[in-house]
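This report refers to the structure that appears directly beneath it.
The complex is shown incomplete by one protein chain, all other protein chains being positioned as in the whole.
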Amino acid sequence: MAVATSAPAPALDQGQRFASVRRLTETLASPLSPEDQTVQTMADVSPTKWHRAHTSWFFETFLLEPSFPGYRAFDPEYGYLFNSYYEAIGSRHPRAERGLLSRPGIAEIAAYRRHVDEAMAALIESLPLDPVPPAAGLVELGLHHEQQHQELLLMDIKHVLSRNPLQPGYQCPADGPRRDAQPSARPSRSNPSLGWLTHAGGLADVGAGAEGFAFDNERPRHVAHLEPFAIADRPVTCGDWLEFLADGGYERPECWLSDGWAAVRSGLIQAPLYWSDGHRGWELFTLRGPQPVDPAEPVCHVSYYEADAYAHWAGARLPTEVEWEAVLGPFVGGRDEIAYHPGPLTGDPPFVGAVWEWTASAYLPYPRFAPAPGAVGEYNGKFMVNQHVLRGGCCATPPGHLRPSYRNFFPPAARWPFTGLRLARNL
Amino acid sequence: MAVATSAPAPALDQGQRFASVRRLTETLASPLSPEDQTVQTMADVSPTKWHRAHTSWFFETFLLEPSFPGYRAFDPEYGYLFNSYYEAIGSRHPRAERGLLSRPGIAEIAAYRRHVDEAMAALIESLPLDPVPPAAGLVELGLHHEQQHQELLLMDIKHVLSRNPLQPGYQCPADGPRRDAQPSARPSRSNPSLGWLTHAGGLADVGAGAEGFAFDNERPRHVAHLEPFAIADRPVTCGDWLEFLADGGYERPECWLSDGWAAVRSGLIQAPLYWSDGHRGWELFTLRGPQPVDPAEPVCHVSYYEADAYAHWAGARLPTEVEWEAVLGPFVGGRDEIAYHPGPLTGDPPFVGAVWEWTASAYLPYPRFAPAPGAVGEYNGKFMVNQHVLRGGCCATPPGHLRPSYRNFFPPAARWPFTGLRLARNL
Amino acid sequence: MAVATSAPAPALDQGQRFASVRRLTETLASPLSPEDQTVQTMADVSPTKWHRAHTSWFFETFLLEPSFPGYRAFDPEYGYLFNSYYEAIGSRHPRAERGLLSRPGIAEIAAYRRHVDEAMAALIESLPLDPVPPAAGLVELGLHHEQQHQELLLMDIKHVLSRNPLQPGYQCPADGPRRDAQPSARPSRSNPSLGWLTHAGGLADVGAGAEGFAFDNERPRHVAHLEPFAIADRPVTCGDWLEFLADGGYERPECWLSDGWAAVRSGLIQAPLYWSDGHRGWELFTLRGPQPVDPAEPVCHVSYYEADAYAHWAGARLPTEVEWEAVLGPFVGGRDEIAYHPGPLTGDPPFVGAVWEWTASAYLPYPRFAPAPGAVGEYNGKFMVNQHVLRGGCCATPPGHLRPSYRNFFPPAARWPFTGLRLARNL
Partner (left out) sequence: MAVATSAPAPALDQGQRFASVRRLTETLASPLSPEDQTVQTMADVSPTKWHRAHTSWFFETFLLEPSFPGYRAFDPEYGYLFNSYYEAIGSRHPRAERGLLSRPGIAEIAAYRRHVDEAMAALIESLPLDPVPPAAGLVELGLHHEQQHQELLLMDIKHVLSRNPLQPGYQCPADGPRRDAQPSARPSRSNPSLGWLTHAGGLADVGAGAEGFAFDNERPRHVAHLEPFAIADRPVTCGDWLEFLADGGYERPECWLSDGWAAVRSGLIQAPLYWSDGHRGWELFTLRGPQPVDPAEPVCHVSYYEADAYAHWAGARLPTEVEWEAVLGPFVGGRDEIAYHPGPLTGDPPFVGAVWEWTASAYLPYPRFAPAPGAVGEYNGKFMVNQHVLRGGCCATPPGHLRPSYRNFFPPAARWPFTGLRLARNL
């Protein structure tokens, strides 16, 4: 993460934004029962109530305790329970055991959030407008952190619900009263056509400049050299993927990276996560329950291995993150509300923001990268190995969270995020 | 299980007993939040809400569906979710994944119980008194089954709460408003003295006779030959165990079975489960939260390996189940309410019923054993390998559930039940 | 183990027997290359060269070092490498890593054996005839120990060769020059008929008396009560097993113990170990390479789970070890050479000694059992949990090793020993 180096928004706006971001977390959790909010289905997934508590712990730990005189921790044991991975802060409850905790229950966690919100409102109120204090930058960081967890909350609860044989739906807050999601007949939408955007190569600027908020891993802005290339004007769709499946894509070792093929051989992957081939044809599990695969939707919940294999099969390749940013950076962040599911591509290309797109780039530090000092320096830098960069944002990313330089990252085997892909090729 | 072969209690009584047993399950679950009732901490442990549902499924499956004309299942998917291990009934949700299910929530499960209870009340009402129909025997079996799950519910939720760093207590229904369990000073109670009961050997009758209810594994009554022996008049206490610990009991391979020593070497066992050695001395976790180890209490939550090692160290041995029954059978079942924790030994010996006592006997069929016909024949017989028999009942066993011939069984490594031991020696 | 309590054979005979037993080990190893003798295919299997060294270590540790003045250990590090499981002797190399050791090679181990043999010859020579010293009893124990390892050597190398895609044969010492074992046409032998031997029940004597050599686990002789029963006059054959397979034996959960069915479900067992169903029909791997399944041979390499399931399917049960000994004890030990494979049943019933036969009895101490004092007390007693008793000996048991009271034991999942079964039923 990086403290903002120039003037952030004035205190009044920050207080409003704080309230708004915090409220959205509660809105997203509101359709979920206490039982729903407690379950953890794999080590990567956190319970909803843990997300609600951890984001509060972040403000408590990095702002209220060091910077708000007289603040009294809601519960001194929460530091152990809700520290995610900050070694400099101290020991913590094992990640894989978050679902073993029935206490604190969601009532206590709601109270914890109110406790932190009240203190934070006072703290933000007290911050001077000029010069902008470091605490204002940390508030900004905390809000972006909470937005990341809003997306994590949705992708995690999707996994939780998917592992239930009842295949229950999450009642999306915008949807009104819950209805049983009954897979309807296969949709008649067709696979949208694909166009190519070209780049002539040469030197390109990459990363975030010094102004405004950005995470530390997006900086510093620097120069990279590109060969001429083309990049698709839309992500790979479910329609494309059905062709890949029909052509035996998961049975062709020549298309796969060795580690990916090992995953195929072990039986772990045979189609995108959440896809199943039943008597009604291919269906996928969504936050609204099962539904038929729609050829016009971007394919979602594929691993890097699958993305790379598809590109290989298609006679193309994945773009690097530099290529991606150079052509598509300007189109990042247009969505103005959370959408819960990628949905079919509509409107005009280029289509960006429905699914996180795997790039060919390993997640590594930019030249002259320096993590932020102190414990928040653990935010990004220590994960710079064994991961690949994804670009563009997804349907579940909160509005206002993204930038052209935004770098998401996951291990190559990850499938439970909203992960898709886009093709590139050499010119 | 075994269908009662003689006249069970008249229908009126059975109906009342049905209501009473079912009510106790709900009472035991009542202090637990929705979150508490959802968590599973290891494959052996089931969530509270699962116990509530599974016991209802048992009545639905073995009584209502075959024997109650017009009965309509509460939810046809529950058969998959709440079948525990009956292969003849069909496939089922994996045991280790019970804690991954947030739905159905406890409200649905309460409704399920009411649905089953109403139908069962009508079914029991409709049963003829004479001749006693097979269904009445199945009701009896279902009630004993539910009582077993009442004990399981308590030992399972104890494990769940113990894995929480907050070390929360279960608010025992009889205890009134919850108080924070603060470990008090070490109790001054002393280790009660130990006496020996002798048996001259010769032929002994073992097992349940033909009259009255008993599980199938207690039958048929048969003859066994005994050598002269003595058996202790009380279980091994925490005071005894502190001596064992102080004498390096967990560091002496010569006392241990090979498989037990492997468990010690792997770091899995270093003291009874729930014991911890802190700055206030040895404490143990109870359903009321942490408390100091009391030398006057029976030691509890030890594996067969630990029980055998202790006996070896003490220059004694564990009794066989035949020896146990021959001397202590008449004292089984005296407790008239659930006690949640063994508590210190008080009153006069022989002391029986505070902890399940490991015997030297592997869990095997009695001569001429025959499982009940049909799916309920899976109740006991298919587990007759890799387990040892325990005798006597424990603090958490519901009143009215036990008999002198009662055989409990667990794998030798099990520690989360209320398991203790008693010494025997040759004469 | 038990020291012989009466006069063993005179020193001259013991010296000859020592030489003879030690020579047989070398004969059994002689067809095996250095590479063959080094490989370990699972934790239960030990490399041939380890068996050769460990049996020598036994004499070195329990006889030469304590009882032969001036003896100098061949290599002081061998104590760590070749101690199998004697905690009282000291730490040792992990069992599962025996196959990671290329050194010492077989030349060093041959030298080790010669070194021990020479010293042992002198020690035995020096022993007084009267009174018989304890050392003479330990020599006897060491010889029976080495005979056990001769059988283990054969069952272990069979496993090693079986895991090789080349399916190579062991050149059985009696067979002359090696020939490629080509599965021939299915043999025309038919499944021999089965008769029943009956026992009227009542009190029976069990176990070894005070005279002569026996392992400690066979003692003391004691009384047990039996119900009337019948026991088959031959083991279950491959012909029987083919019927079980044809009738879906491995697909009928109602026949299986729960732990056994879990093994079936996990895909671990689908037929006896070493059986495969190819285009020529069922074949099995033997020490002479693959050959067709012969209906007249006893079935071999089945687990306790499979044995119990077969008995269930056949409407019978497994005998207890007391039943087995009471009827078949007198027929134990007739074979006069190692046979490498069970082979078809020929001659007159009762047929005993082709395969170790699983009994329904868990491996537990006899009443008043006491292990031998000192480190050799670890020989048997510490394994008395999680195992079942097998009776009767097998084709690979060296001549002169068995007694009517002989108790072999393995965990219920073991299949690599020469394990079969025999039916019993109630009368």
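Letters A, B and C mark the chains as written, and numbering starts fresh at 1 in each.
Following the convention adopted for this analysis, a contact is a pair of C-beta atoms (placed from the backbone, for glycine too) under 8 Å apart; a residue touches a chain by one contact, two chains touch by 3 or more.
Since the structure is predicted, the reported quantities are computational estimates derived from the model, not experimental observations.
*Asks:* When the whole complex is taken into account, which chains on show are touched by the absent chain?
*Replies:* A, C
*Asks:* Which candidate, A:E87, A:E125 or A:E211, sits in contact with the chain we can't see?
*Replies:* A:E87
*Asks:* Write down which of C:R72, C:R114 or C:R163 is the residue touching the left-out chain.
*Replies:* C:R163
*Asks:* Just name the one of C:D13, C:E65, C:E97 or C:D277 that touches the chain not displayed here.
*Replies:* Hidden-chain contact among the options goes to C:E97.
*Asks:* Tell me where the left-out chain touches subunit A, residue by residue.
*Replies:* So the residues of subunit A touching the unseen chain are 85, 87-88, 203, 222-225, 227, 253-254, 256-261, 304-305, 308, 360-362, 364-365, 367-368, 378, 382-386, 388, 412, 426.
*Asks:* Footprint of the hidden chain on subunit C, which residues?
*Replies:* Given the touch definition above, subunit C has residues 33-39, 41, 49, 77, 80-81, 93, 97, 99-106, 160-161, 163-166, 168 touching the missing chain.
Note that in this section only the chains that are shown with their structure count from here on.
*Asks:* Would you kindly tell me how far, in whole Å, the mean C-alpha position of subunit C lies from that of subunit B?
*Replies:* For subunit B versus subunit C, the centre distance works out to 38 Å.
*Asks:* On a C-alpha centroid basis, what's the spacing between subunit A and subunit C, in Å?
*Replies:* Roughly 59 Å, centre to centre.
*Asks:* Report the inter-centroid distance (CA atoms only) between subunit A and subunit B in whole Å.
*Replies:* So the centroids are 46 Å from each other.
*Asks:* Find every residue in subunit A that makes contact with two or more other chains and list them.
*Replies:* Answer for subunit A, listing residues that touch two or more other chains: there are none.
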